[in-house]
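Taken from a larger complex, these chains appear in their original positions, while the remainder are omitted.
Chain naming follows the written order as A, B and C, and within any one chain the residues start at number 1.
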Amino acid sequence: MQFMSDNAAPVHPRLWDAMRAADAPDTPYDTDALSRELDARFSALFGRDCAALWVATGTAANCLALATMVDPHGGVVCHEEAHIEMDECGAPGFYLHGAKLLLAEGKGAKLTPDTISTVLAGITRGVHQVPAQAISVTQASEYGLCYEPGEVAAIGALADAYGLGLHMDGARFGNACAYLDTAPAEVAGPVDALSLGFVKNGGMGAEAVVLFDTEKADMIRFRRKRAGHLQSKGRYLAAQIHAMLDDDLWLENARAANAAAAIIAERAGHRLVYPAQINELFVAMTAEERAAVREQGFSFYDWDDTCVRLVTNWATDPDHARALGKAIASL
Amino acid sequence: MQFMSDNAAPVHPRLWDAMRAADAPDTPYDTDALSRELDARFSALFGRDCAALWVATGTAANCLALATMVDPHGGVVCHEEAHIEMDECGAPGFYLHGAKLLLAEGKGAKLTPDTISTVLAGITRGVHQVPAQAISVTQASEYGLCYEPGEVAAIGALADAYGLGLHMDGARFGNACAYLDTAPAEVAGPVDALSLGFVKNGGMGAEAVVLFDTEKADMIRFRRKRAGHLQSKGRYLAAQIHAMLDDDLWLENARAANAAAAIIAERAGHRLVYPAQINELFVAMTAEERAAVREQGFSFYDWDDTCVRLVTNWATDPDHARALGKAIASL
Amino acid sequence: MQFMSDNAAPVHPRLWDAMRAADAPDTPYDTDALSRELDARFSALFGRDCAALWVATGTAANCLALATMVDPHGGVVCHEEAHIEMDECGAPGFYLHGAKLLLAEGKGAKLTPDTISTVLAGITRGVHQVPAQAISVTQASEYGLCYEPGEVAAIGALADAYGLGLHMDGARFGNACAYLDTAPAEVAGPVDALSLGFVKNGGMGAEAVVLFDTEKADMIRFRRKRAGHLQSKGRYLAAQIHAMLDDDLWLENARAANAAAAIIAERAGHRLVYPAQINELFVAMTAEERAAVREQGFSFYDWDDTCVRLVTNWATDPDHARALGKAIASL
């Protein structure tokens, strides 16, 4: 019973169907019919004009999005435990040509106007320091916590005041929308660019870069090509994304994953390090306890010495979740 | 009837089957069982130790391979019409951090020891010039011409003599193997790294970077991650590649594509700008002639004012090829 | 008798005086009084608002200037024998993060609207190619030829029509002004940024980057710092530049260098490969002739198999020039 990663989940059947339906000759790269519809599709979803591009990974999506806002000599304020800082092997340094991540604090890996302002206040020495040019928030955060619309709005106001771009890493944006039970436009708030993840949510290999600053769309298309991310059979990526949006499958999948986590959470009780909101739980366990639970057939990730990370997904069997919850409760 | 691009072809059914077979939980990134088998699989194919990594595109494969050989201050000798020079939006400049392509001449977009030597002979001014560190050949070339094993060996000897790395862009390597009717190891020759393409040959989104200099494998794995090319559900890419190699499907597909091109070629006669070897033909046509052929339902690419490019693929209907051949013959 | 390079010349005495005069405590980097006056000084010289920064080398000046115009995924049209292409060890690739030089032809290393247009006309394949974003001309050219004001204006009009930036590499800009006997503003024409060289013209280690697009000044100040070119004792660089501009010393020096070359040129006659305009001459000589001239105590650079390069400078002794002229005439 696998609670290691939502990347370990299978691909949703409706995506297989969509890919097979796309399996006819069409023009290459992103000139096919499905790819050409993405701008309109996401503009409708968010209720404002945007450009939308498929890419294979969240890392590429994040970096391409940030490249619309940040010069090689600039900086991005992000949380010190953000994925772009911790888990992408320096990809922002590569895509942004040496631009710097300016690390801010915040409980549960969430930024606040205060913690961002602390970083900005330290930038006082002119050309000797990297200027901040963007803020990147993660919705939901590395610890599975969601920004309420008012929280994103407040950060957006700060970004505006300082003339900074605002990026949202939405690797689990669908889970955040499901938890907040709020329209995507509000969950994204005033961001300039959003990395909208589908792979962890039942996809195979397609994420969306959504640019609300549509003037940057041309630039980012060049950058995608140059990064080797313009797949020649892009129609199969576009097909996945359309299938996800059809009848809100992405929200349905996210709700299922969140619900499975909730089953575990209600049994994990005080062991939860953070409130259970989406499909990630951080549960305090000793080494012995971990061994005991693993012996019952559960696999999961050792986050650090104090806790483990449990991740559910769209296909998690609720019975497995219940079983894991019980195993934890009975420690 | 589509002769525009082999990227427009559908995915081969056995790849769909393989991907569906991989559609069970496994560990993410490249830690799954299928990805872990790639090194051994390609070592067997080539009869010498190598490391093999999947990536989604030929551009990424080429650039990652070159990154094992070339410093940011270095240069790569390639043909002036090579794909890395003409069609990748400066991707080598991005991945190699500003390294330079040093352009050589050669008929049919093929390099020779002579044309390479001419470039090398011009590098005489010490630190004022970029030093050559690698040679990149394309097998088959942009004009669909294959290097005979002896030709690759001669270039390899030159590379050795100058201490240069040797890279092969094998976007249509399978077609070259099929045409030459020679074992892959000989078709690749003494290259240090090979970008082995599958997408144009019936794949969906998986190419292989094959490193014969296995000491560079670790480095290239970091670079792949950092470029956003380490897909979290890599098992679907690995599945495609295994299916391609199973029972030599990749060669079977390549032979089918080459055969379809041959059907056209024998009817195109003296209009052929280059000898027909693989699945690409360059056919001299006037604007009026192109219009006439298109009117009969054929789509293809205007290469330049003098000729068009016709590309067949594994799924090209021989009847379509015959029809196109006749259309050209009757011009 | 040295005709190898104008970089071999000594520093002009008035620059030594100016540097010694600056040898009192002042604030570091570019916050000293002399550095702060540069914007105004060059705005007066050119009769239009500009920002001016010192840097130590022409390579840095060229690259920083280009960085105001060209994205990492962009391209710069320049002559195939331009210094930035041939002699800077890939510096533009480094400073522009992989942007590409798009090489154009032209007699005497001079671009024309026609040769530039040929390059631009080849950019037709969307994201698969690097978009041109700037044109770089060299005044005077690598072969010592000057653009007449009308020629620069015509290239400027082309740049405007295509929305491209226009950069001028003015490593020998003073020599061009002296030859053309025209105001610097007209010699520069409608350029957006000028690298104005002083080192070859009697300086020690200070060139100016002159930005007529003053909105880019802040950005370029960050880039200069980040490239390690913001010297902490910048006042000594500013002092050199001020001394050069005082009483038009830079033009006086350039005239002296040009005059010395003219002395040689009138004796070299039909051996001149290009018309003698500034302080560089390209003179056809066989290997035996070169040896004969060298035996008489002259040092110079072997340009290629067909000709040598002779360079004079502000301090060249006219008698030495005469002697060299005679030596050539008597071959």
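The rule is short, and it goes like this: a contact is a pair of C-beta atoms (placed from the backbone, for glycine too) under 8 Å apart; a residue touches a chain by one contact, two chains touch by 3 or more.
Computed from a prediction, not measured in an experiment: that's the story for all the values here.
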{"item": "Full count of same-sequence chains in the assembly - 3 placed in this view", "value": "4"}
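In the analysis below, only the chains that are shown with their structure count from here on.
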{"item": "Same or different residue numbers at the chain B/chain C copy interface, by half rule", "value": "same"}
{"item": "For chain A placed onto chain C, the superposition rotation in degrees, Cα atoms, nearest 5", "value": "180"}
{"item": "Intercentroid distance (Cα basis), chain B paired with chain A, Å", "value": "33"}
{"item": "Distance between chain centroids, defined by C-alpha means - chain A, chain C (Å)", "value": "49"}
{"item": "Cα-centroid distance, chain B relative to chain C, in whole angstrom", "value": "42"}
{"item": "Shared-contact residues (touching 2 or more other chains) in chain C", "value": "72-73, 97-98, 127-128, 130"}
{"item": "Chain B residues touching chain C - in the complex, by the definition given at the top", "value": "72-73, 75, 86-90, 92-94, 96-100, 125, 127-130"}
{"item": "For the chain B and chain A complex, residues of the former touching the latter", "value": "2, 4-5, 7-11, 16, 19-20, 23-29, 55-61, 63, 88-91, 93-95, 199-200, 203-205, 222, 225-233, 236-237"}
{"item": "Chain A residues within the chain C interface of the complex", "value": "29, 71-73, 97-98, 127-128, 130-131, 219, 221-226, 230"}
